[in-house]
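What you see is the complex with one protein chain gone and the rest in place.
Chains: A and B, in written order; residue numbering restarts at 1 for each.
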Amino acid sequence: MQDFLFGAAYYDEYMPYDRIEEDMQMMKKAGFNVIRIAESTWSTLEPKENVFDFTHIDRMLSAAEKYGMMVIIGTPTYAVPAWLVRLDETVLVEGRNGRARYGYRQNMDITNPTYLHHAELAIRKLLGHTAGHPNVIGFQVDNETKYYGNTGQHIQAMFKEYLKQKFVTTEAMNQAYGLSYWSNSVADWDDFPDVSDVQNASLGCAFEEFRRKAVTDFLKWQTELVKEYKREDQFITHNLDYDWESIGPWGHHDGRSRGLQSNADHYDIAGNLSLAGVDVYHSSQKHFTGVEISFAGSELYALKHQPYLVLETQAQAFCETVPFPGQAKLQAIANAASGAMGMMYWNWHSIHNGKETYWKGVLSHDFRENPTYLEICEAGAELKRLAPMLNGYEKRNKVALLADNEALTALHWFPVHRDLRYNDVFVKYYKALYEMNVECDIVFAKSLDFERYDLILAPALYSVDEDVTDALRKYVENGGVLLSGFKSFVTDKNIKVSHQVLPSGMNDVFGVTYNQFVRPEDVTVNGVPAEYFMELLTPSTAEAIYYYEHPYWNSYAASCKNRYGKGASYYIGYCPRKKQLKEYIALALKDAGIEKRAEEFPLIIKERCNGKKKLQFVMNFSMEPQAFRVDAEAAGVLSDMIYQKDEQIVLEAWGYVLLCYDNAD
Amino acid sequence: MQDFLFGAAYYDEYMPYDRIEEDMQMMKKAGFNVIRIAESTWSTLEPKENVFDFTHIDRMLSAAEKYGMMVIIGTPTYAVPAWLVRLDETVLVEGRNGRARYGYRQNMDITNPTYLHHAELAIRKLLGHTAGHPNVIGFQVDNETKYYGNTGQHIQAMFKEYLKQKFVTTEAMNQAYGLSYWSNSVADWDDFPDVSDVQNASLGCAFEEFRRKAVTDFLKWQTELVKEYKREDQFITHNLDYDWESIGPWGHHDGRSRGLQSNADHYDIAGNLSLAGVDVYHSSQKHFTGVEISFAGSELYALKHQPYLVLETQAQAFCETVPFPGQAKLQAIANAASGAMGMMYWNWHSIHNGKETYWKGVLSHDFRENPTYLEICEAGAELKRLAPMLNGYEKRNKVALLADNEALTALHWFPVHRDLRYNDVFVKYYKALYEMNVECDIVFAKSLDFERYDLILAPALYSVDEDVTDALRKYVENGGVLLSGFKSFVTDKNIKVSHQVLPSGMNDVFGVTYNQFVRPEDVTVNGVPAEYFMELLTPSTAEAIYYYEHPYWNSYAASCKNRYGKGASYYIGYCPRKKQLKEYIALALKDAGIEKRAEEFPLIIKERCNGKKKLQFVMNFSMEPQAFRVDAEAAGVLSDMIYQKDEQIVLEAWGYVLLCYDNAD
Partner (left out) sequence: MQDFLFGAAYYDEYMPYDRIEEDMQMMKKAGFNVIRIAESTWSTLEPKENVFDFTHIDRMLSAAEKYGMMVIIGTPTYAVPAWLVRLDETVLVEGRNGRARYGYRQNMDITNPTYLHHAELAIRKLLGHTAGHPNVIGFQVDNETKYYGNTGQHIQAMFKEYLKQKFVTTEAMNQAYGLSYWSNSVADWDDFPDVSDVQNASLGCAFEEFRRKAVTDFLKWQTELVKEYKREDQFITHNLDYDWESIGPWGHHDGRSRGLQSNADHYDIAGNLSLAGVDVYHSSQKHFTGVEISFAGSELYALKHQPYLVLETQAQAFCETVPFPGQAKLQAIANAASGAMGMMYWNWHSIHNGKETYWKGVLSHDFRENPTYLEICEAGAELKRLAPMLNGYEKRNKVALLADNEALTALHWFPVHRDLRYNDVFVKYYKALYEMNVECDIVFAKSLDFERYDLILAPALYSVDEDVTDALRKYVENGGVLLSGFKSFVTDKNIKVSHQVLPSGMNDVFGVTYNQFVRPEDVTVNGVPAEYFMELLTPSTAEAIYYYEHPYWNSYAASCKNRYGKGASYYIGYCPRKKQLKEYIALALKDAGIEKRAEEFPLIIKERCNGKKKLQFVMNFSMEPQAFRVDAEAAGVLSDMIYQKDEQIVLEAWGYVLLCYDNAD
């Protein structure tokens, strides 16, 4: 696709009066070329059972045709209409606190037969109606799908069936999950109990994994339905999301994308899509670092090793995120630099209705031009110029950061510290790399896709299958560099702690063992406080980098380096502060033969190559001007300037430059 | 009524032994002339269905007759007896967390037919028994009535019926409430869903307003019953209460009256009463400022523009509120100064039983004289001398503070900030006026009673009907001064955000517009930090008072003044600190031609006139002596002293003086 897809979600359904003509003109002025419509509007699409009303969709398709706008159609299934609940209240999900009540979105049981039956009818009607339209370029199945805390009878029966298939005998299950503890073992499948209040983490994590699989299956099922209707040239995507962190002092549960999503398996879901799509909501104003944008790029691009869609990102959103001048443009450039092939705001206009009213869009409630809109117009023009330049360039990272949904879930059950969950560790590692300008892929451990990398970081990889340890061992043997640390290689995939010496199955690779761990109190490592947690390491073949500094724990190593096969490994037994973590990463980069750039955040550098040439985005994520020295002779892609090696470019606040180097390495 | 009603709630039902004679004597010694009895004692009044026992009431009426004590009879309906729950458990209110369980008070469904049936029987019996007694001066219907989180089937059916009447078609409702969002629209009234977990704020706020109306209707219904029995000379009142703020470190939900009550509509309720009554619980000891007493006066007096009853206020109450010497007298004077015609302690004795045991009364659990009781005796004597002096004097304030229950509720759904709810803003404004010695009326916006004022303040008036904006515009046109600000004039009465330029329908009056707003971070206004929230104002006809001080937001105004018609308006786009708010109020007072006094808190001054003379209460709310200079020649009402203009009176800690000026202006 030549053009960068630039646009917004548009909901004619929610408009207080007819805005289509005026909005289309304003969107064109902003350089928009795509709108995303129809997701979550089931009650207007099908106001009564089997009565369909395509008014809003037809209005949008006509306008799109008239204004040459591409359209992505979302299936409406993530918010159920009231008539469906009246028809069968079991459509509403049953969770630990009972059955959900009507009102919210994402409150349904995605395995419920009634829900699935009516969802299928609606999808078929919608696809039949829209798939043939020339402006429709693709489909989004559902939206931000999760399992919504489902502990209902239906999914429990499915889970039990799955366990029977998996284990055949209850004894095998008892053993694998360690159910004897506190009398949880069962001798007859008929005794298999309600698991809504399960206390055994192995069984609990298995139930969570099973429900993530239900999400994957549900989306695959929608995908198969869509395939029956769609044209060859139309894509199928889904809007993946991340863990949500609250923004500002609202006490709301969402607002910022941060860390892995524990209720959906991005890796499995993406396998069934033709195009990966994602939500990116990020900090702004003086907290705008770009890290969330980069994180999404590191994961989404790596999922298919191809560009992806940012299906939702903020225009104004909250009080805390109305962009400073310059930030809207930098946001657009940063997404392109991170590997996105498109970026859509959520949403075009701010909602007048009484929900998400202050998750503001491109336009405020008064529909007038505003400073954010006007800067978005500039961003649109910039992206239009930029898009053709990117053709043929690919991102190719040498560093991987290993992710794992089972480790994430297991460490919810066994948090290292109240303030140090899996995502805290994972994001800390990512942030260190990001700030060091080490571009990386976020790779799921179960993909076993290790050999393409020179350095792999595996933080908090708590639970592992043997195929993962085997693959990692082989990777190091063959010359790879591996950096891992505390709470990694502890349990098997069933979340039973290994009775082998820890790190289990990898203590030869790391050349280190431990069997005690403590909460650091008055402990430093090379003068820097150790925080949250520390393992008392005893090196075998490894060489200690640092020992703990403490009256009693000073005989134990804090961090070690080991040679293994043709490669090298690092084991960090505690949670280092970010600055110290960067020092370890720098050592590992050197071992991996990867040159570390001198520039660090707030100067962020992202590159891609086409085999011959190299494109380099240089971005300033700060309120102060920043100077950058050009690596070699380079052309300014958006500026038609030519720069000499070491020439200094001063980037203004939130400024950027895009350079093209002749030599790709 | 000549006498100031001074007394206490008295519960013979709760006494560990017969205390009537001794207590009557102690009350007489304290100058009490009224007792309030019978509310909340249903289980002793009617121990079994239709079996009535008037023992306790008869004992009290006899004693009252013997000792010349007036009596206020409360209907007992706010705590249901166990037999009624056994008869029909649906008497207990059903809320979001299921049906209430027996035990607490205020746990019933006030729309439940069984409850209403038995309440009616009990009220008729009680009124029939007591209305003819010569010492009974009036009745209190129920107590602190609210809707108790009712989401039961019965009230939901009533609500649906109300919506059908109001909108006729579902389409009209969908449109008015914006239900299309997240598929909440309905095409058939039969599909109208359970609203106990409603997510749409418009529908949610409508349900809250409907339930406030149920409270009004319930009290009106009781009033009508009482009218069938009462004599002409007997009044009907109700004990209104405020929002409750916890006091001290207890984590209890109540203890201090603060801000508007969201679950009852004082304006509508008061319309059906012959006399307004209220709870006032306030800070004490070194935190005794008198602001809660004044707040109640500002609202209650304005409800009917006549004196009101303080039906409950604290004697000792909690650990935190046992009064310092001098405070019990000042409390009594402050209530009188604020416009009360009576004040009753809750309650006479401290409860020995296991609930509200440490919400202590005039007497401690040992029934002996104590320092608080002894000072109350002095207060009684003072009030007895004071009461005749007040005859013929009226309060007449030139400043109004606009209140609105719908704005309050809507801002619960859309809080400006976790720590800045509607009541936080409203109370901040009230406190500023109080501390500046600007006496004001608290006036409900829907009363449209604006023309009697010279200055109106309208903080956080989030949702407004056109009749309110029309009346305010006309008020300014005619020469009034209006001061308002952030989060005002945003939505219509259905809590749908306006798609007009904000402040909606008033941007001409204020001469200012905005469509972006942010969380202040490192922002000052005239050197003082802006907090919580700020709107980025662009003046049209208005003149900026201050601009925001910030690298990016400094092109926007923080506060503006505008001339409109014959009047003037002020718009403050952010939440100023109290001191800065006072500066804006001072400007507005000047525009309104109201002279600002030099004295500020802790010297508090309250006045009233009889057309010719002016009474002036001067009170010292502090532990330090305070000097006051007399405005003009004046007589000391309680002291028989004559003061010259500018003569200095030194008020001791918690002291007061009452002056009479010949000239009323």
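Definition applied: contacts are C-beta pairs under 8 Å (C-beta built on N, C-alpha and C of every residue); 3 or more make two chains touch, one makes a residue touch a chain.
It should be emphasised that the depicted structure is a prediction, and the values quoted were computed from it without experimental measurement.
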Residue of B:A79, B:M158, B:A471 or B:L638 in touch with the missing chain, whole complex considered: B:A79
Residue of A:F54, A:Y229 or A:F414 in touch with the missing chain, whole complex considered: A:F414
Listed residues A:N50, A:Q153, A:T169 or A:Q199, member touching the removed chain: A:Q199
Selected from B:G132, B:G271, B:P325 or B:P551 as touching the chain missing from the view: B:P325
Contacting the left-out chain in the complete assembly, out of A:T169, A:Q516, A:S639 or A:N663: A:Q516
Missing-partner contacts on chain B, residue numbers: 13-14, 16-17, 40-44, 47-48, 51, 76, 79-83, 85-86, 100-105, 248-251, 285-286, 316, 318-320, 322, 324-325, 350-358, 364-368, 370-372, 623
Chain A residues touching the omitted chain (full complex): 177-188, 190-205, 413-415, 417-419, 495-502, 515-519, 521-522, 533, 551-552
